[in-house]
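In this view, the complex is presented without one of its protein chains, the others remaining in place.
== subunit A ==
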Amino acid sequence: MSKAFWLILLMLSTNAHAASPAETLQNYTAQAKQENPTFGTSSSSKGDVFFHATRQHSNGDKVSCATCHTDNPKQNGKTRANKEILPMATSANAQRFTDLAKTEKWFRRNCQDVLERTCTAQEKSDFIAYLLSIK
């Protein structure tokens, strides 16, 4: 084994935020159980409904996750300022849900922008389950 290999392995293992999408899902599922002891398991079909559900924002706009991410999570989305957003589905974007801090940052922002409240851990885990389930 070369020195470079071990160096890379060391760097990967010391990166605190690195996680697989499945580990990120597990993290939110565990949080959901803490929030609600009766919570069973995450539901990709509930996540599907959550992703596409449109609501009336207090500013008058109709908004949903799909407003920026499009109805098909395997496609690129677009921010309101016209910047490309890489696909949300892990089958189309391997980087998605591999950084817990980043995932939490975007939930914090986008739950406010779409729902005007924070999301529950259950909603987050269903949402990720849906995006991991898309082949």
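Just so we're on the same page, a contact is a pair of C-beta atoms (placed from the backbone, for glycine too) under 8 Å apart; a residue touches a chain by one contact, two chains touch by 3 or more; residues count from 1.
In this text, contacts and distances are computed from a predicted model.
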Given the choices "Gluconate 2-dehydrogenase subunit 3-like protein", "ABC transporter substrate-binding protein", "Diheme cytochrome c" or "Lactate utilization protein B", state the protein name listed in UniProt for the chain not shown.
-> "Diheme cytochrome c"
Subunit A residues that touch the omitted chain in the full complex | 59, 79-83, 105, 108-110, 112-113
